[in-house]
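To start, I am sharing the structure in question, which I have written as structure tokens.
Here the complex is missing a single protein chain, while all its other protein chains stay put.
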Amino acid sequence: MWRYTLKRLLQGLVTVWFIATATFFAMHNVPGDPLSGERAATPEIRANLEARYGLDQPLATQYIIYLENFIKGDFGISYTQRNRQVNDIIREHFPVSATLGILAVMFAAMGGVLFGALTALFRNRLPDTIIMFMVILGISVPSFVFAALGQLLLVNINDLLGFSILPVAGWGTVSHMLMPALVLGMGTMAYLTRLMRSSMLEIINSDYVRTAKAKGLPPERIFAKHQLRNAIMPVITVLGPAIAAITTGGFVVELVFAIPGLGRYFVQAVQQLDYTVIMGTTVFYGAFLVFMVILVDLLYGWIDPRVRLQ
Amino acid sequence: MHKPIDSNEGFNRSASRQLALYGVGAVLAFVLLMLGLNSAASLTSTSTGGVAGAVDVENNEITAYLRQDPPELNTMGAADAVSGIVLGHVMEGLLRYDEHGEIVAGLAERWEIEGDTATFWIRDNARWSNGEPITAHDFEFAWKTTLDPATASQYAFILYVIKNAAAANNGELSIDDVGVRALDDKTLQVTLEQPIAYFEKMVAFATFSPVNEAFFNSTNGRFAAEAESLLYSGPFMMTSWVHGASLRIEKNPYYWDQSRAKLDAINFAYVTEDTNTLLNLFKDGRIVQVDLTAEMLEGAMQQGWVLDRFMDGSVFFIDFNHRDGRVTTNKNLRRAMVLAQDANELVNSVIKLPGYVPAKSLFPAWMRGASRTLHEEYPPPEAPFNVALAKEHLEKAKQELGLSEIPPIILLADTSPVATISAQYYQETFKKNLGLDIVIDQQIFRQRLAKMESGEFDIVLSGWGPDYNDPLTFGDYYASWNLNNRGHYRNERLDELVRIGQNSLDNEERMAAFGEIQQILFDESVLIGNYERGRVYATDPRVKGILRRAIGAETDYTYAYIDLDAQ
Partner (left out) sequence: MNEPAVKLSPDDFKPLGLREQRHGISRPSRSYWQDAWGRLKSNRRAIVSLWIIIGLLAFALVGPLLWSVDPARQDIDQISQAPGADRSATIVAPYEYWGGQVTESAPAQQGVFNLGDAPNSQVVRLVWDALPGAYGYRIYRNIFPIGDDRVFGLPLVDVTSAAAGFYEDRLNLRPDTYYYTLVALDEFGGLGEQYEVLEVDVERVITVDEVRARSLVPPEQNLAIGDTVNLALHPLGTDYLGRDMLARLMSGARASLFIGIVAPFLFVLLGVIYGSTAGFLGGKVDQFMMRFADFVVALPFLLFMILFQVVFGLGPGQSGIIPMMVALLVLSWPATARLVRGQILQIRQEAYISASRLLGARNTYLVLRHMIPNTMGVILVTLTFAVPSAIFTEAFLSFIGMGVAPPTASWGSMSNEGLATMLTHPHELIFPAIFISLTVLAFNLLGDGLRDALDARMRSLE
């Protein structure tokens, strides 16, 4: 088990190195110039700037310098936030995205498992129909529309009540997080509901459940021990990437709710060609994702003894 | 056929019960987690994170927003609009613009410009926010550091009017040769490359602000990265800066004129450029002022908000590519395109915001000339909207170019909402009126600039904003040596006129030169004026005195105060 974990972590490192390399060369092949501004720079000012960011070196040299700094854990200085270290940007803004992401995934996982199991138990009956209708509604509205509607709802509720039950936007307290997390988790919740329903349905009809029933096990025990635990498997498989996706994909929600998350910095960095921030966030997110995948695989082996870890 | 198992009622009931139990457990765990997160969240943010209302009468402070996290608060680096708003409150240079847009004394008590020498006498009570006196050395250090090639400042060019500044920035001369010198602690002497008429207007620009050398060195390369790593010379000082979330400025107790700032503090508690979010925050009473888009006007009138408008100073126009081999080098084609469009229609029917006005020339309508506005002194020649005449020019152009059809014209645009809408409007207009095929090449900001630099366009939606309050800030745009002239327009007479604008000390002569530039640009059909950008905004009726202007901080709360009588 420990050897396996160690091996996976080492492989993970190689994967991260691949990600860094691919992103580095992809980024430098995108046309555009991170140093350009609306006010054109004289060739001399440009040369000064290039020297400052090391862009005057050949690409291969830049890559080697980059890797050296990367090993030292130094991602350099941002091109657009001119006085900030990329490390500081990640350190300050990732926890925000992560907090929001974890909350959203919790909403999604709890809701998904609960609703999924319910719809499976009441297949093709009223609760099933109602929940599935909500699910469709949840996934058929683009996130930016959802975010805007969620916020509008808050404004109108606050207006109606005459006091503020939840803040409209901003960041700072848990009250700021609830609506964004709900909006952010909505799509994943719908997805998990569907997934849970489908895998529950398969298990309800499986032989071992029938055997358990025949054996006369108490229904609670069958449900908890045989059905739920097995049906949760596919949900857990997608949970790892879902956490990563939600944490990294919160741009819309972060923008609409004025949340200082890393997602906004990443999208801005790509649009502004902020080389150092692109590299820093991509490598960081890549490592995060790889780690989540490893964690899920380990969890998988723990929950399902049939999957043996080599 | 046996009965489906899932109709087993008893089993379902038990299972649902079990599920409900889990549900309750999960919710409990969730609430616990929320409590835990609440304490953790306070670590990643401050208490100012938008809990307060827009106006706090008790503490005499207001809450506002920023479109983005200020990218650069180091006055020696670049200059952008959002950083400009913050810097306009916390930094002051030798001179500044007052509430009517006039140059007045800032940290300099008095000043004298004689020929190529300018002397500034700094106030005795000018102090940094840590109580130390602001000296002439602080200015000398700041200006010379800006020009140091190692600093790689993007705005160093604005100092090039100072003697040897350009050479020092290029590394040809030592920084010590730059013509700025502290004669003593309170006297700063500046030698210019040559006498110029608009130097005092430039000195009010943020790049001319002072920086304390000892403090700068003590920050270990993290100068201006956080609220603590800056010293402030303006009426306010920054007391907290949570990147991307909030920024708070409070009255600077060491500022020389304590009567200037009326408010004790301003919270910039929200950082977002989403216009709907800002509208919702205003509606919810969280921020004192909000800019409105055309779609929001009806709702704003329904709410009975107090609306106002101002022009932010920028002029937007279509630039042609004058590089060899482009059809747009043909004057008749350019003329045809100028005549075949009506900026009034763009502004009145498509953009639909009252703050916008059709751009009649490169120089905006608000720009002052010698005594009145430049437009009053030299009325911009107006091209009639005349499709028939445009078609005649188009035919001439086809003959001159030897083409039976004009090939598709590439319109380069960026991705901002107004650029998107304008690009589509012009595409349809030129198609409809001239039968020209326009293909839109929409690119995100840096890619658009890259394509402009390399000349991969025929026409481009361009814009220009002023750096200082003199027509020259627009007038030199088409000078052949100007790197911002990305369409590579060349005209010797125009270059001569720009030289007059730069070097003449006679304001009448300079304005005449700008008037002639305006005429040349019209005669040669060098640009298609689109609009002068405006903004319509709603303000909380309890707050008075917020300034919006074209030069300097776009939004200025320095003179703002809470009106206790209102509501």
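List of remarks:
When the chains are written out, they are named A and B in that same order, and each has its own residue count from 1.
Here, contacts are C-beta pairs under 8 Å (C-beta built on N, C-alpha and C of every residue); 3 or more make two chains touch, one makes a residue touch a chain.
Because the structure is predicted, anything quoted here is derived from the model rather than measured.
In the entire assembly, the chain absent from the figure touches the shown chains A, B. The residue from A:I102, A:V141, A:L178 or A:A224 that touches the chain not shown here is A:V141. Set against the missing chain, the residues A:F70, A:F107 or A:Y285 yield one that touches it, A:Y285.
Although one chain is not drawn, the whole complex shows that of A:L6, A:A26, A:L59 or A:L153 it is A:A26 that touches it. Contact with the chain not shown here comes from a single listed residue; of B:D257, B:E295, B:E496 or B:D523, that residue is B:E295. Take subunit B: the residues that touch the chain left off the picture are 1, 4, 275-276, 293-295, 297-299, 301-302, 304-309, 344-345, 347-350, 352, 354, 408, 410-412, 415-417, 420-421, 423-425, 427-428, 432, 439-442, 444, 447, 536.
Listed here are the subunit A residues that touch the chain not shown: 11-12, 14-16, 18-19, 22-23, 26-27, 29-31, 136-137, 139-145, 148, 152, 187, 191, 194-195, 198-199, 201-202, 205-206, 233-234, 237-238, 241, 251-252, 266-267, 270-271, 278, 282, 285-286, 289-290, 293, 300, 304, 306-307, 310.
Please note the rule applied: only the chains that are shown with their structure count from here on.
One finds 34 Å separating the Cα centroids of subunit A and subunit B. Those residues of subunit A that touch subunit B in the complex are listed here as 30-34, 36-42, 44-45, 47-49, 51-52, 80-85, 88-89, 92-93, 95-96, 99, 103, 106, 110, 114, 117-118, 120-123, 148, 151-152, 154-155, 158-159, 164, 167-174, 176-177, 204-205, 209-210, 213, 218-220, 222-224, 227-228, 255-261, 264-265, 271-273.
Every residue of subunit B that touches subunit A in the complex is listed here, in rising order: 5-6, 10-12, 14-19, 22-23, 26-27, 30, 33-35, 37-38, 40-51, 65, 69, 71-74, 77-78, 149-157, 169-171, 222-225, 229, 242-246, 269-274, 276-277, 280-281, 283-284, 286, 444-447, 449-451, 453, 465, 482-484, 486.
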